[in-house]
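The structure appears right after this line, and notes come after that.
With one protein chain withheld, the remaining protein chains of the complex are depicted in position.
This part shows chain A:
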Amino acid sequence: MSTVRIALAASRTGRGLLALWLVLPVVPLLLWAFADSWAFPALLPQDWGTRGLTEASAAGAGGALARSTLLGAAVALLATPLGAMAGRALASRQVPGSTAVLAVLLSPLVLPPFAVALGLDVLLLRLRVPATLGVVVLLVVAALPYTTITMRAAYAAHDRGFEDEARVLGATRWRTVRSVQLPLLAPALAGAAFLAFLVGWSDYIVTVLVGGGRLTTLPLLLASAASATGNDAQVAVLSLTSILPPVALLAVVGSLGRRGRR
């Protein structure tokens, strides 16, 4: 009994420390976001206010937030089903040379994104691919490793017997996917979609190079604001705007995962 209690306490402490580790860096950001002036060596801002907010919204944070959300959603929407299909095929061991295929699918992880973006930019331009479409396509490729790995693991643990049973009981192929496969794999799909969303949400280099400046997303705005002095409040607001939606999404995905386990 006591060992269980100790283990429980240790787990709780560990979780607490982990939360602290994640939350602490956000504290200065929160302070900066509402600091109109904060000079060394004062421990807290001397003047509180909303200068950061005003500046960030003047710089176009609202539109950038919407564009980032759309981009992340588009990448997730495309990369998740593709990753699921690749993951299922790879997990079923029916793909000849599956190791090589996996290596190709994972290669975006090891290639420097700058080189890829620069090289493929010319190709996409020559093919006359519209800039925004080019960004989405490249980011989907960049997101594929994450969705593929996640879904391959999920399919490896997935018992196809359930699907066979449903088919035997007369369910159509589509019905089996909808009523058996999707519910069983929902937590993994949500996780994969979340990772893919992050790829689109946080990208800088592909958006700026391939996007041709058509897509001013949050990372673009943040980078240009952070490259100068005296913008700390604005940078803090933009950073928080970049952090909070994924955190909220993570909470949703996490609760989905917990429900899935029950």
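The definition used in the following text is that contacts are C-beta pairs under 8 Å (C-beta built on N, C-alpha and C of every residue); 3 or more make two chains touch, one makes a residue touch a chain; residues count from 1.
By our rule, contacts and distances are computed from a predicted model.
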Self-check item: Missing subunit (named according to UniProt) among the choices "Transport permease protein", "GDSL-like lipase/acylhydrolase family protein", "NADH-quinone oxidoreductase subunit L" or "ABC transporter, substrate-binding protein YnjB"
Solution: "ABC transporter, substrate-binding protein YnjB"
Exercise. Taking the full complex into account, find the residue in A:Leu125, A:Leu182 or A:Ile243 that is in contact with the omitted chain.
Key: A:Leu125
Quiz prompt | Residue among A:Val75, A:Val116 or A:Ala225 that touches the chain left out of view | solution = A:Ala225
Quiz item: What residues on chain A make contact with the chain left out of this view?
Solution: 36-37, 39-41, 46-47, 55, 58-59, 94-96, 118, 121-123, 125-127, 131, 208-209, 212-214, 216, 220-221, 223-231, 234
